[in-house]
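Shown here: the complex without one of its protein chains, the others still in place.
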Amino acid sequence: MELVNLRVKKQIKIAEDQFVLTLNSPSITKVAQAGQFITIKLNKNYDPLLPRPFSIHSVDRETGDFLIYYQVVGKTSKLMAELEPGDEITVLGPLGKGFNLELENSRALLIGGGLGQAPLRFLAEELQKKNNQIYMAIGARDQEGLKNILCFEESCQEINLATQDGSLGKEGLVTELLPQIIRDFNPKIIYTCGPLPMMAKVKELAAQEKIPCQVSLETTMACGIGVCLGCTCESTNSEIYPKVCTHGPVFWAQEVKLDG
Amino acid sequence: MELVNLRVKKQIKIAEDQFVLTLNSPSITKVAQAGQFITIKLNKNYDPLLPRPFSIHSVDRETGDFLIYYQVVGKTSKLMAELEPGDEITVLGPLGKGFNLELENSRALLIGGGLGQAPLRFLAEELQKKNNQIYMAIGARDQEGLKNILCFEESCQEINLATQDGSLGKEGLVTELLPQIIRDFNPKIIYTCGPLPMMAKVKELAAQEKIPCQVSLETTMACGIGVCLGCTCESTNSEIYPKVCTHGPVFWAQEVKLDG
Amino acid sequence: MGKVNLAVDIQGLRLDNPVLTASGTYGFGLEYSQIVEVCKLGAIVTKGLTLEPRKGNPGKRIFETPAGLLNSIGLENPGVESFIKDYLPQVKDLGPKIIANISGNTIEDYIELAERLGNQAGIAALEVNISCPNVKAGGMAFGISPQMAAQVTKAVRKSTTLPVLVKLSPNVTDITEIALAVEEAGADGVSLINTLLGMAIDINSQKPVLGNIVGGFSGPAVKPVALRAVWQVAQKVKIPVIGMGGISTWQDAVEFILAGATAIEVGTANFYNPQAPLEILAGIGNYCQERGVTAITDLIGLAWKER
Partner (left out) sequence: MGKVNLAVDIQGLRLDNPVLTASGTYGFGLEYSQIVEVCKLGAIVTKGLTLEPRKGNPGKRIFETPAGLLNSIGLENPGVESFIKDYLPQVKDLGPKIIANISGNTIEDYIELAERLGNQAGIAALEVNISCPNVKAGGMAFGISPQMAAQVTKAVRKSTTLPVLVKLSPNVTDITEIALAVEEAGADGVSLINTLLGMAIDINSQKPVLGNIVGGFSGPAVKPVALRAVWQVAQKVKIPVIGMGGISTWQDAVEFILAGATAIEVGTANFYNPQAPLEILAGIGNYCQERGVTAITDLIGLAWKER
C-alpha cells in the first residue's frame, strides 16, 4: 500500500460515460492482486471530499501500467472524465483482499454485471496464467454496457452476453444464462461482481451446485484502509460487521449476506 | 443585467498567474459601462461556492466580445486559468455603477495599482471616444505586474510606470509619481483603482489639488445585486453602509472612507 | 401522466407551491425579479424587518467557508414604515404571496410590528425571527429559551389575524422543545433553521474575519444539520414545518419534504444560482410525476410516516 501522486498516461472513452484510464506505477503494479482496488482523489478542494474506490482493471507488470475502467455516475467520476494525459491524481493502493487464485489447470466461471466487469479482466488474466479455462458471462442494461468486452477475448475461452433490452446477446438477465453454462462447462469455481441482486442469484445457484463462489462487494468508503469502520457489510457467521475495504472487497459468497 | 451561460472564446496568458479571458455576449457588451463588473461561477459543485466579481476590462460593441483581465489568487481564479475555448461559465452582469463619463475634450488622469488596472482600459477607451487626453500611471510589485500595459497604448497619451522592486519604470510606489504628473498634466479628473493605501493616497492628493476623483472599490460579495447587504464599505457622509455592488464599485473619493 | 398538485396550505396560508425564498437572501424580491420569473415562487419572505431602520453591523460582513457562508449583516433594513411606504406597493405586485419576516429587541417590538403589518394589504403571513445570531439585543436570545419563544409567539399571535410562522434557531440543545413551546403558544407553523453560529479568523491580521466576530452560518455545508432538525421537529409538532438550510437542488428539497417539511425556503443558493428556486420547483414536480404522486402533500414526512 502506498500513497502517491500519479500522472495520467492515457484516457480512452469506451462508450457513453465509460472510460478506461491508464496510470503508471511499477511499485503498485508489482504487488497488485486481482480483485484489489485503489482510491482516487483528484481535486484539491472539498467537494467532492472523499477519495473514491476503483478496482484495478488490468496490470502490465513489465511497463508498470495499470488500468481503471470506470463509469461516470457522480462528482468524482465526472471530474475523472475530464482528465488528460499529464494531469496528476492522488492514488492510495493497492487496497483490500483480492480473489482467491489457487485454481490451476481447471475451469472458472466469471460473471460480471454492469461495471462489475471491471475487476474481472485482471482476474481472468491471472487465472489464464495458471492454465485455467475461463468462461465469462456478462450482463448489462444495453449494448452500451458491453463496449469493453473485447478486453476479455484473449484470456477467456467463451464469452456469453445478456442485455436487459436485448440489444446485444440474450435478452434478459445474465443469471438466466447460468444454469445452462454451469451444466455445459462444469466450473470448479465461480467469481462474480455486479449488482447485489445479481450476485445473490449467483450465490444461490452456486450453492445449489455446491461450487465455491467468490463475490466482490461495493460500498461507500471513507478511509479505504480499515480505520473509519464505515464500509461494513453483513456477515453470515460472525457477530462483527466485516469491512469491505480490508476484509474484502472479495468474500466467499457464503460468508456475507447479499440482500442489501 | 442578465444571467447567462457563456462559452469561453479565448484565453491568453499575459504573465505569471495573469490571464485575459474573452467572452462574447452582444447584449451584455451593448449596455456595459466602464467600471461595471460581472460575476463568474464556473463550477457546478459547492467549493468554491459563491460567484466572484470581475471588472469588464474592455468591450467590442461590434463583435459583442468583452474581456476579463484577472489574476490567479484563489479557488475560482485557479479554475478560470484552466478554461479553454468552448468551456461554459455562468455570468451575471453587467453589475454596479460605472465611472462618471461626463468629461469631454479635456484631460483625465488614470491611476492603477496591480490588477486595479483591469477596469481602467475600458475607462480609457470610453474617455478617448469623448476626445479626452488620457494620462496613465500604473504601479505594480514588479515587471510581471506590467505585462498588460500595451493595451493602454492606443487610448492613452502617456503611460508612467512604477514598480516596487524597480524592475520596470520608477522604483517605488506609483503615488510618488503623482505630484509631478498632476503639475505637468493638470488633469480635470482623476480615476483610480488598486490597493486601498494607494487609493487613499490618491484621494488625499486629489483633495489637495481640488481635482474631482473617483475610486473603484473591491470587497467580498455574495449576491452582486444588492440583496445580501454583505458588500459594505464606509461612507463619509451617510449613516448607512454603501453597498459596493450597487452603490459602487465606483464612488467619488470623498464619499467613502479608504482606511480599510 | 396527470398534473401534480403542488399547492400547500399552512393553516390558512395557501400557497400555489411549496418553494419560497428565505429571508435576507432575496431582499424584497425586486432585484431578482429582473433575472428570475419570481411570479412562479410559492412565496417571498422579506428581509428581516424591524421597527426602526437599522444600518447593520460594521466591518466585513460575509465570508465564504467550505460549501458555506458566514454572514454578520446585523438585520440592516429600512424599517417597517419605509418598507410599507416605499417597497410594499411594488412588492405586492410581484405575484407571489409576501411573508414579512420580523425581528424585535423586545416583545413590544414584535407586537407593534405584527400590528403594523397585520393590516397591510399584500402581506400574507408573518415569519417571526427569534433566531438571528447577528444582533445583540433580542434576536437569538428569544429563540434559545422555550419560555421566551412562547411569550413572543403568544404576543404576536394576539396582535394579528395573519398566519404566524415562528423561525427557530438550530443553536440549541433540543430544538423540538422550542418548537413544541411555540406550537403550544399558538404558532401556525415553524420555519427552520435559521443560521448556525460560526466564525473564521484571518491568519494574517490574527483577528476574526467578520466585523461582528461571530456570524450566521448557512449554505450547503449546514444541510445535514437542518435536515436533522426538520426530521426531529416534524415528528413532534402538529403544525406545518417550513424547512430550510442549504437547499440548493430539487433533490435537497425532496429530502426536506420527506423529512416532514410542508414547504421549503431557498436561501444562500440564490447567490450562486439565482435560478435555483425555479429549478427546484420544476424538479419537485417531475419527481412527483415520475413516481405517480398526484399531490405534493402526499410526500410530506414519508421518510418516517407509517406506510
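By written order: A, B and C. Residues from 1 in each chain.
Going forward, contacts are C-beta pairs under 8 Å (C-beta built on N, C-alpha and C of every residue); 3 or more make two chains touch, one makes a residue touch a chain.
Since this is a predicted model, take the numbers as computed values, not measurements.
Asks: I'd like to know which visible chains would be in contact with the absent chain if the whole complex were considered.
Replies: The undisplayed chain, in the complete complex, is in contact with A, B, C.
Asks: Among C:Pro53, C:Pro66 or C:Gly95, which residue is in contact with the omitted chain in the full complex?
Replies: Result: among the candidates, C:Pro66 touches the missing chain.
Asks: Determine which one of C:Tyr87, C:Phe142, C:Phe217 or C:Phe271 touches the chain that has been left out.
Replies: C:Phe217
Asks: What subunit C residues would touch the chain not displayed?
Replies: Contact residues on subunit C toward the absent chain are 65-68, 70, 144, 171-173, 196-201, 203, 206-208, 213-215, 217, 220-225, 227-228, 231, 246, 251, 254-255, 258-259, 287, 302-303.
Asks: For subunit B, which residues reach the chain that was dropped from this view?
Replies: That gives, for subunit B, the contact residues 45-47.
Asks: Determine and list the subunit A residues touching the chain excluded from the picture.
Replies: 1-3, 41, 46-51, 92, 219-232, 234, 239-241
The definition used in the following text is that only the chains that are shown with their structure count from here on.
Asks: Suppose chain centres are the mean of their C-alpha atoms. Which chain sits farthest from subunit B?
Replies: Ranked by distance of C-alpha centres from subunit B, the top chain is A.
Asks: In terms of Cα-based centroids, which chain occupies the most central position?
Replies: Taking the mean of all protein C-alpha atoms as reference, the closest chain is C.
Asks: Top contact pair of chains, counted by C-beta pairs?
Replies: B-C
Asks: Using Cα averages as centroids, what's the distance between subunit A and subunit C in whole Å?
Replies: 46
Asks: Name the residues of subunit C that each touch 2 or more other chains.
Replies: 66-67
Asks: I need the residues of subunit B touching at least two other chains; which ones are they?
Replies: 46-48
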